[in-house]
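Remarks on the structure that follows.
Right after this comes chain A.
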Amino acid sequence: KEEESPGAGAAPSAGAGQVVQSGAPDGPTCSLDQMGYTKIDLKTAKVGFSQSEKEANPFRIAETQSIKDEAAKQGITQLTLTNANSQFTKQISDVEQMIDSGVQLLVVAPLNSDGWDSVFAKAKAKKVPIITIDRKINATPCTDYLTFIGSDFEEQGKRAADKMAEALGNKGSVAILLGSPGNNVTTLRTKGFKDQIAKIAPDVKIVFEQTGQFSREEGQKVSEQMLQANPDIAGIYAENDEMALGAVTALKGAGKSAGDVKIVSIDGTRGAVQGIVDGWLHSVIESNPRFGPLAFETATKFFNGEPVAQDIIISDREYTEANAKTDVANAY
Partner candidate 1 sequence: MTLLEVAGVSKTFPGVRALDDVSFALQPGEVHALVGENGAGKSTLIKVLTGVYQPDDGAVRYRGEPVSFGTPLDAQRAGISTIYQEVNLVPLMSVARNLFLGREPRNALGLVDERRMNREAADVLTRYGVRTDVRRQLGTLALGAQQMVALARAVMVDAKVVIMDEPTSSLEPREVETLFGVIRDLHAQGIGIVYVSHRLDELYQICDRVTILRDGRVVHTGPLEELERIRLVSLMLGRDMAEVRREGVTGFTGEHEVQGAQPVLRAAGLRNRHKLHGVDLAVRPGEVVGLGGLLGAGRSETLKAIGGALPLDEGTVEVAGAPLRRRTSVGAVKAGIALLPEDRKAEGIVPSLSVRENIALAVLPRLSRLGLVSEKKIDTIVERFMTRLRIKASSPHQRVGDLSGGNQQKVLLARLLATAPKVLLLDEPTRGIDVGAKAEVQALVDELAAEGLGVVLVSSDAEELIEGADRVVVLRDGVVVGTLDGADVSTEGLLRTIAAASSAAASAATQEEAS
Partner candidate 2 sequence: MTQDVTVPPIAPPPESALRDERRADRLDRIVGTVQRQGALAVLVLVAAIGFAAFPNFRSLANAETILISAAPLALIALGMTFVIITGGIDLSVGSLYVLGGVVAAYASQWGVLAAFLAPLLLCGAFGVVNGVLVAYTRMAPFIVTLAALLGARGLMRALSNEGSETYLVRSEAFRAFGSGEFLGLAYPVWLALALFAGGAVLLGRTRFGASVYAIGGSEDAARLMGVAVRRTQVNVYVLSGLLAGLAGAVNAARLGSGVTVIGVGVELDAIAAVVIGGTLLTGGAGTVAGTIAGVLLLGVIQNLINQVGSVNISWQQVISGAFLAVVVVVQTYLTRLRRIQ
């Protein structure tokens, strides 16, 4: 009896897995000996995963699902999941509690890049390796934590800038829909975008930047206000797909038609890719949330004594008019 199709994410791990972009042989590596930790068998080990935000957006849903699926695939039976519900201090105590309860490997999707001192101290004392995914922590790999797997958010911003410059023919005014204030992802995606625009397209003017809190509703509200104050806006850079889709609704409400304003966003959810197919979005830079396979592969290697890279940057795809139609099924 459901008439509406879910906007996103019915079959999360079905899509494309992650591909490592860099880091492999030449960068610094880390091994069991280097850290002085002991070998364990992952199958019988207790593993903990700390998610940062509610699984209420496609990215988080896909991320958690991918960890769960891969753990099941590897035959790991003792997987503990916690969710910090966007409260950073809760995440800290969640992780500390998992260490207390004897987990032997931690996979953490950090809510924030700083503030992990107490966790690291505890983990080191108990010799629990920590793999951080999707967001990097400002600390020393191979000492404080094992390794980081994820995208380069600044790079994503730069790529979005490239797309925007291309779409606008290097001139015109652009609005930025920022993510939640203070969030590292927001900071880096903003920095990458602005730096790159300044470098490659000085005639593209950023005339507006307001937070849309990574949510569709706020994205829509802010866009509505923005469109009234800046009727001649040529492009919108949304720091996630949800805000971009909010902006689309706002554009429709303002009587614009598809393609009048070029929208570039980041994430690669199914709804946004469909937006490209429909002509409302110009392009989407992917941020792949399917960390499970890579994370457990890395852990297995590590516990086998092999060296693993200290920084595993995955290569993110991008969706444009050219591939959107064919790849929409791959989006999460």
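Keep this in mind: a contact is a pair of C-beta atoms (placed from the backbone, for glycine too) under 8 Å apart; a residue touches a chain by one contact, two chains touch by 3 or more; residues count from 1.
The set was built so that all candidates are chains of the complex that A comes from, given by their letters.
Since the structure is predicted, the reported quantities are computational estimates derived from the model, not experimental observations.
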> Which of the candidates 1 or 2 touches chain A in this complex?
Replying inline: 2
>> Quick check on the complex: what are the chain A residues that touch candidate 2?
In response: 54-55, 79-83, 85-90, 92-94, 96-98, 100-102, 111-118, 121, 138, 180-184, 186-187, 190
